[in-house]
Every structure is written in structure tokens, then in C-alpha cells.
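A short write-up of the structure that comes next.
Note that one protein chain is taken out, while the other chains of the complex remain in position.
Presenting subunit A:
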Amino acid sequence: MAAAITQGVGATTALSSANSKKSRFSSRKSLPDRKGTFFVVRCDGSLTSGFNLRDSRNHRLYANAVATKQDDKTASTASKPGHELLLFEALREGLEEEMERDPRVCVMGEDVGHYGGSYKVTKGLAPKYGDLRVLDTPIAENSFTGMAIGAAMTGLRPIVEGMNMGFLLLAFNQISNNCGMLHYTSGGQFKIPVVIRGPGGVGRQLGAEHSQRLESYFQSIPGIQMVACSTPYNAKGLMKAAIRSDNPVILFEHVLLYNLKERIPDEEYVLNLEEAEMVRPGEHVTILTYSRMRYHVMQAAKTLVNKGYDPEVIDIRSLKPFDLYTIGNSVKKTHRVVIVEECMRTGGIGASLTASINEHFHDYLDAPIVCLSSQDVPTPYAGTLEEWTVVQPPQIVAAVEQLCQ
């Protein structure tokens, strides 16, 4: 399934054992049975073989960036073999590396210290770094988020863990008014390098209040960035990037993805917060997705491929700002867009993305954008009903078939 790349993207294909080490990013193989051809897409439109550097400093940078993931069983020994771990371990690794690197990085949240985190992301950090640096807070989301923001104003780099994203609704005032706005209203005097992270999304029958998708509520706050991770590889990279960023970043994880296993490189790597990930290049239709829906889409993609379609799947990763460059190039190639998201229909990320694509790339669209999102209902407890609230692979297949008629 090596796709032919058209002039719009300007990338080249590379084989798995290739020397495509020096890529800015590469596609991830997320499902174990996909045979690998890795496509290395350079976002600035240059070819990967001789990457178009702006200066020699970047050259050194890319040498440190992650090599193409070698997922092949017959992998070459061109790079170090890497190590396998689960997504929450990848998050922990990223967090630990950053805490090691910068003494100003600290974590605060409920049960992050002695308990090790309700999803074990911070396990083992409190004995290593002490109780002040990995702080167990009382159940007071509004104030400990405010506390993190106040500490960030003086130069610390706190990471706030919401035990479940839904609880951060209590901290909405702090996130919206203080976190997002202080850099602007102080005329640039204060930076707020805070990271707010936590699991959200619909889990396995967790009930309505514990299955919230807050991306839609936070997306209009000016001054913050939002990213959603979906694989161990991008979880670690995005975690590190978010901590290093001087802007407030909200990192959305998903409750059901914590036990995903993947082999990630041993070398240090940091991903770009504003970039989308090309999961599977294609020709017929662009499917935009993020977080858990990526896996539903890939499952649907298998069916679609068997039926003869060639979908291009992009994990948008950056929810604010949208990576309109990658998305745009894809739209210019395929002329059809399907958005698959877990947010609600009304006012979700998909709604904004639809508006954005229509605004920028209207001339390239052959058909209206199809946006598949969750139903506008509180998530029910019953398993069968819960299944019906989120988008399922058969619905994605049906939508693509209808769009590509």
C-alpha cells in the first residue's frame, strides 16, 4: 500500500529499513498486523532524502529526533532497537526525563505522590523527587490549578494532573481567566508554562460525569494550546514538548488508551506540539481524527481497503491550533473530508474543524465535509447504549462509502 504521493505534499516514500532516520516525524504503525511501509512526510514540503535545512543548527536537531520506528520483526539494526512499553509508562518516562533535566518542573494533583497516580503515570516519582516536587493535593481542583498558575508566574513549571478531565470543569475559571489570559493582560510580563493533563473521553461504562470530553469547552480560550495523544510514541513526545513549552498546554489523554503497547526509541525525542500525524496516506478521502477514534478509524480503514477504497488517515494531534498545513495538503489531494471525533456534535472540535476547513479550503472540496461525532447526550451507563453514543467503525465505513460515491 505504498501510495503515490502527488505534488501537493512533496514527500517521498521510504521503506521501513531505510535511512529515513532524520525525519521530523514519521507515521506510526499503531496496529500490530499492518505491514510496514513508512512514509516520511516533511511538513515544510521538502524531500526527506536531503532535508531542507534552514541552518546547520537544525541539522543537529534532526539528528536527535526520532528515527523511523522499526516495527518490523525483521527490523534492520540501523538504529538501536528501542524498548517496548505501555502508554502510561511512556508518559511517565517523558515526565521523568523532564524532571531530571529541569529542577523547576514539578507535578501536582490528587493522589499523584504516595499513591502513584490513579493511572500510574506518576508512580515512583514521589519517592525519587520528594513530596514537595510531586505534590499530593487535597480535592480542590479550582485552587490547586490556581496554585499551579501562580507558581508558574514566578518561573516554576508545574504539571497539573486532573484525575479525570471532567473534574477540571471546577477549575475552568482559573484555566480560562488566569492561565490563558495572564500573559496577554500583563503585556507579556508573566509567562505561564503550565501543563494540565489528565484522562478524558468515554471509557467502559464509567457513567455520564466521568466520560466527559472537555476539548470542546476549552477550545475557545485564547492563549492556551491543546494537544491529544494517542500512541505511546506521541504521548511521550507530546508530554516533553508540552513541558518545555512556555505556553500553557492542555494534554488530553484517553482512559482507554493507557494500556496500549508500543516500541519506542531509546534516544530522546521531542515532538512538535502544533503538528498533525499522517497515519496512513491515501488518495480517495481524508479522514481526520484524534485520540481514541484513531483506532476506530484504522479498523474502519482495514474494511475500506478491502472494499477498494484508499483513505488517508491523519491524526490531528494538535487541537488548538489546528495543523491546517498538513490538513490542507491532504484536502488538496483527496478533495473529500470525513472528521471522526469523540466530542459531542454541538460545538465540538469537529464543528470547529469543519468551519476552519470550509473557510480555508472551500475550493478544493468536491463534497460537503462529513463530521461524525458522539451524540449530544450524557453518556449512559448501559454498555449497549454507551456503544451507540460514540462513533463505531461500521458507521465510519458507511460514511466513507456514501461520500465516495
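Here is the rule we go by: contacts are C-beta pairs under 8 Å (C-beta built on N, C-alpha and C of every residue); 3 or more make two chains touch, one makes a residue touch a chain; residues count from 1.
Definition applied: contacts and distances are computed from a predicted model.
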Name under which UniProt lists the unshown chain, selected from "GINS subunit domain-containing protein", "Anaphase-promoting complex subunit 4", "Fructose-bisphosphate aldolase" or "Pyruvate dehydrogenase E1 component subunit alpha": "Pyruvate dehydrogenase E1 component subunit alpha"
Which of A:Ala90, A:Ala126 or A:Met153 contacts the chain that the document leaves out: A:Met153
Contact residue for the chain not shown (choose from A:Thr122, A:Asn164, A:Gln219 or A:Asn272): A:Asn272
Residue among A:Ala140, A:Leu385 or A:Ala398 touching the omitted chain: A:Ala140
Option from A:Pro81, A:Gly207, A:Pro222 or A:Pro394 whose C-beta touches the chain left out: A:Pro222
Identified contact with the non-displayed chain, of A:Asn173, A:Ser220 or A:Asn358: A:Asn173
Residue ranges of subunit A at the interface with the undisplayed chain: 43-45, 54, 57-58, 61, 106, 132-133, 135, 137-138, 140, 142-156, 173-174, 177-178, 182-191, 193, 222-223, 225, 241, 244-247, 270-274, 321-322, 324-325, 328, 360
